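Input: one structure, supplied below.
Of the protein chains in this complex, all but one are displayed in their positions.
A, B and C are the chain letters, set down in written order, and residue numbers restart from 1 in every chain.
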Amino acid sequence: MRLTCPVCGERDRREFTYSGAAVALERPGAEAMPEAWDDYLHNRDNPAGVTRDLWYHEQGCAAWIVVTRNTITHEVLGATLASEAARAGGGR
Amino acid sequence: MRIEGKGLIERGTPVSFTFDGARYQGYEGDTLASALLANGVRMVGRSFKYHRPRGVMTAGSEEPNALVTIGLGAAQEPNLRATTVEVREGLWARSQNRWPTLGYDLLALNDLAAPFLGAGFYYKTFMWPRRFWERVYEPIIRRAAGLGALSGAPDEDRYERAFAHCDLLVIGAGPTGLMAALGAAKAGADVILADEDTTPGGRLLAETIEVDGVAGAIWAKEMVAELAAMPNVRVMTRTAITGAYDQGTYAALETRPYAMARRPGATVGTFWRLVARRTVLAAGALERPIAFANNDRPGVMMAGAVRAYVNRWGVAPGGSVVVFGNNDSAHRTAADLLEAGVHVAALVDSRHYATCDLDLPFYPGAEVCGTQGRRALESVTIRSARGEVRIRADCLAVSGGWNPSMHLACHMTARPVWNADLLAFLPPDGAVPGMVAAGAAAGEFSTRACLAAGLRAGQEVARDLGFKTGDLAVPMAEDAPYDIFPLWQVPGRGRAWLDFQNDVTVKDVEQAALENFRSVEHMKRYTTQGMAPDQGKNSNVAALAVLADATGRGIPETGTTTFRPPYVPVPIAAMGAGASGKGFAPERHTTSHAETEQRGAPMIEAGLWYRPSYFSRPGETHWRQSCDREVNMVRHAVGVCDVSTLGKIDIQGPDAGAFLDFVYTSMMSTLAVGRVRYGLMLREDGHVMDDGTSARLAENHYLITTTTAAAGQVMRHLEFVHQALRPDLDVRLASVTETWAQFAVAGPKSRALLNGLLDAPVDDARFPYMACGTVHIGGISARLFRISFSGEHAYEIAVPARYGAALFTELVSRAEAMEGGAYGMEALNVLRIEKGFITHAEIHGRTTAFDIGMQRMISAKKDCIGKAAAARPGLVDEAREQLVALKPVGAVKEILAGAHLFNAGDPATRDHDQGYVTSACYSPTLGHVIGLGFLKAGRARMGERVRMVDHLRGSDTLCEVIEPVQFDPDGGRLRG
Amino acid sequence: MVDLKSQTPCAGRVPLRVGPLSLTEDTPEHMTAIAPYIGQDQALSDALKSAHGMAAPGTGRMTGKSGARALWFGQRMILLIGPEPEAGLAEFAALSDQSDGWAVLRLEGAGARDVLARLTPLDLRPAQFRRGHTARSDCAHMAASITRLGDEAYQIMVFRSMAATLVHEVKIAMGRVVAQK
């Protein structure tokens, strides 16, 4: 499996550390209700199909990236820097 | 026996080898199978379940019968296919799964009991009495099952792993693969051409076919030479592509020639990870058997394999051969045999319309319906419209048609597609992104069609990748059509084998269907069809056809089971190459490592690091003596400990303070320059992740520390928080763990020791508790932190790592002159337990700030990671287990980490569980054993006596619940 | 006054030779991680140019020459190798001293690429990974910086504490490449 790091280009999966759905970018505010935190921390769409998830190029450039991927075929459809996704409004 | 003048073996280089103790001669270029056949050895193994005599059936890696063991002692290697083992001088091979000998195998009795050992019999019996399964039945079954044996000794052969990248990977170097490689390489693409055989050429080596007017084998040799001379081509022989993975990644196993593997420094093989933008699957096709009664006797072989033995190895597999088939492969075999001067007793063709102009007894519209022979084939029964005839023969060549080798195209769980004309499954299109199948692997069975398909595929790939292709001609070769008539099983009495290795017969499949194991997956799992070392390469399609028949469905509706990597079995040692012993993970050494080892300190692993356990001195015979001394040393004089393994992270930028406020529970932005603060980090789920210190070196520069174990996790977390949650903050992170060698200098004499070393001395006023700043040692700039993990007046001093070794030696020798010295992890642990300081024994991932009594450290003034989740009712429940210390008050003065706590008088059962012990030690300072642990509502239970039970180690005692901080609770020694 | 002797990360382990291959240690006096603050990339590059005579390298590239180089070192990070960074750079970037944090090895000779191919998943084909190209990647399970210095010459950097493991792994791979030629 290979992922395309927006900084480094296509690299072997073994350079990356996985960290779950890109929902993690949408952290609720401090005053959010418990349900919002429950959704943020626990509940997931978990699609059988295209998903967006977070990877850390740990053995590479140290960028956190959001990868658009198909969970059935493992096709990689694109990747952006998490910092840019976060600035643009999070995990959606 | 050998056929004069035939074959590609090196007749000038004879070699001798042994099989089952007997010496034989072969030639370089022989496989074990070809050499044994040349020597007239026909029985080479026993089957898995019925222990039936078995002989060589194929000429490739798909061989189901001829599994042998090579070598002795640690070099013993079981389950090798005799058809791929290269014969060499001194090769030592033996048969397996038989006792006492291949000829007289006791378990051959199983064959007589076959009616009771049919499909799934073991699910229906062996249930009484219950305990007999482990004691009686299972040991017997285990001993009878299995094939070869491992030696039990550590494997001494070395493999290696490597990566390679290319534009095009061509799998298989037969006519298709050679042309595909040529087409792409001529256009300028980087090409890897891989083939599992020792010699490229594929079927061209086994046939009498000519290409462009020269013998196929010679054409192949010239083509390979041309390719190998191109700088953009890598020809990899003895290299089996074993798996297709995502984004063009392929696994491959390269086996090294014996002589090269024996060179110093060399390996026996390489496990490759190949990365290819495109792939041409040119893996050819495998011939399949036909099920008829007793079709498993030694001497029954595949028709194509017989040709290979004749043409490639110059071996006649028998003196009198019957050829049987439902397609032209049988005719080609008969022709080659005749041409080689081997007697062909009959050609049996199930196609009633077949014709033949060869000079031999021809039986069109007939079938082989049985065989006879004790340990090997003696005669064959042929059934035709005219009745049955029995013909003497010692070899029966069978062709049931060809199955394209589409396995790799199906490794991503796609199913192959049935082709009713070819009576075969073909690779599905696009099932492996970037892969196209060509030639026989795609169902094109003439040589000319393969050559053309290969060239077309190679050139198309090249153009797709942006290379320009020129004109290349397709070489001339035979272009005969493929004609086949369905024939999967020949009706009749007696068992007809499908899966030769697992002893699955037509009856087993029919019985499975009878018992409602009608799904192909159920049939497979119930009968074990296709689960043997050949993974059904020889048998699956025929078994499907039988199941389809038994269930009244067609073959495509019946479907196939899933194709899974690896294509050929791969040694664990190859895929795990380099991981034995210390190679399993990198080793991290502190700068004091050599000096510490020189002082005889036993090393323990801390993550990837090595740290000293204790520093034994002359006269000390037990670790406790050393540990107690080191504790006392720190409490009364001064101790030195390398703490470089703790993570150190530079946090810089205008928003550094704000960033730290967000990741720590407490305020860090209010910390004064030159000061240090203890901090707690939570995970977002509200539990404690790590603790450490944060030092403000300058207005916009903090240096934080992490525990040794969590350094990587914390760095990843901080990068996440910064990049993914707070990219607005102008802050930069850099790990400086390795830049600095850092040493704890702890004890009442610590300042005196340091002042002897520093260019300018420090004092309490300039350097109070929790101060930090720059100092100099011999002109070298160093960082000093007045922090303590022992409860003593203590410092940590950091120097550029190049000076670490020198500074450690200097510190220790000066400490020794002051009745102090180095201390290790054991003493460090005792010192912190006495002081109630926590480590990951306490913050083990399930504890909250509330549990460890630090809930007030979660600042109410700001948000931070984990704050919201930490406020969940379940995480602040008063009944939660809370950190306490314990001291034994019963008769047994012992506390064991891992023991559980109960109310005094309660039984030690789960319902009554009150908590557990996390850390324990003998405290030389307090003069008794102490422990730390978690106790339900523990903070409210000081002074209470609880029962500590350790079933595992037989300990049961009473403990008093005491405050976690036992030593110097008001902290006077830290500050003094 | 004490005189602390300095020690290099690979002291006593290199140089090594196996056939045509050599492994040697580089010991630059200074190495500094330079991470530009938000919006300061160009200003930093200009300052780097005027202070040290080289612009900031682009992704996966190296600038400068032997003795004074700027190496791309990760997302928004440059490693200045050789000179002590001019203090003024701190206006545009976080400077973090890494001088003693890394083992810097040089692998050279015919077959050097084959040696590296046993250790890292990087695409090392000469047309893909050219002279002056640099990458952060995995090297025998260690986080590494790998740079192509010449035709068959590479620089490999790993954390100082792993120097022994790196030398050991490279040495074994060198032996294999030579033995299996």
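In the analysis below, contacts are C-beta pairs under 8 Å (C-beta built on N, C-alpha and C of every residue); 3 or more make two chains touch, one makes a residue touch a chain.
We adopt the following convention: contacts and distances are computed from a predicted model.
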From the list "Sarcosine oxidase subunit beta", "NADH-quinone oxidoreductase subunit M", "Nitrogen regulatory protein P-II" or "ABC transporter ATP-binding protein", give the UniProt name belonging to the chain omitted from this structure. "Sarcosine oxidase subunit beta"
Among shown chains, those touching the left-out chain: A, B
Of B:Gly21, B:Pro100, B:Pro115 or B:Gly470, the one touching the omitted chain in the full complex: B:Pro115
Among B:Arg130, B:Arg374 or B:Lys468, contact with the omitted chain is made only by B:Arg130
Using the definition of touch stated at the top, determine which of B:Pro53, B:Gly686 or B:Pro924 touches the missing chain. B:Gly686
Sole contact to the chain not displayed, among B:Val417, B:Met857 or B:Leu896: B:Leu896
Spell out, residue by residue, where the missing chain touches chain B. 48, 76-79, 115-116, 118, 121-128, 130, 133-134, 138-139, 141-143, 145-155, 157, 161, 243, 245-246, 249, 251, 271, 273, 411-413, 507, 511, 514-517, 519, 521-522, 525-526, 528, 532-533, 535, 562, 564-566, 569-585, 587, 604-605, 683-687, 840-841, 844-846, 869, 872-875, 877, 896-900, 908-910, 913, 916-919, 949-953
List the residues of chain A that touch the chain left out of this view. 1, 12-14, 17-21, 24, 34-35, 38-39, 41-48, 51, 53-54, 69, 71-74
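To be clear about the criterion, only the chains that are shown with their structure count from here on.
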If you tally the C-beta contacts, which comes out ahead, A-B or A-C? A-B
Between chain B and chain C, what's the gap in Å when you average each chain's C-alpha atoms? 31
Between chain A and chain C, what is the gap in Å from one C-alpha centre to the other? 30
Enumerate the residues of chain A that touch no fewer than two other chains. 12, 58, 62-63, 81
Could you tell me which residues belong to chain C and also touch two or more other chains? 77, 121-122
Which bits of chain C are touching chain B when the two form their complex? 1-9, 18, 33, 35, 37-38, 76-77, 93-102, 114, 117-118, 120-125, 128, 140-142, 159-166, 169, 172-173, 175-176, 178-180
Which residues of chain A touch chain C in the complex? 7-9, 11-12, 14-15, 57-63, 81
Interface with chain B, chain A side, in the complex: residues 1-3, 10, 12-13, 17, 19, 24-25, 27-30, 32, 34, 37, 41, 54, 56, 58, 62-64, 73-76, 81-87
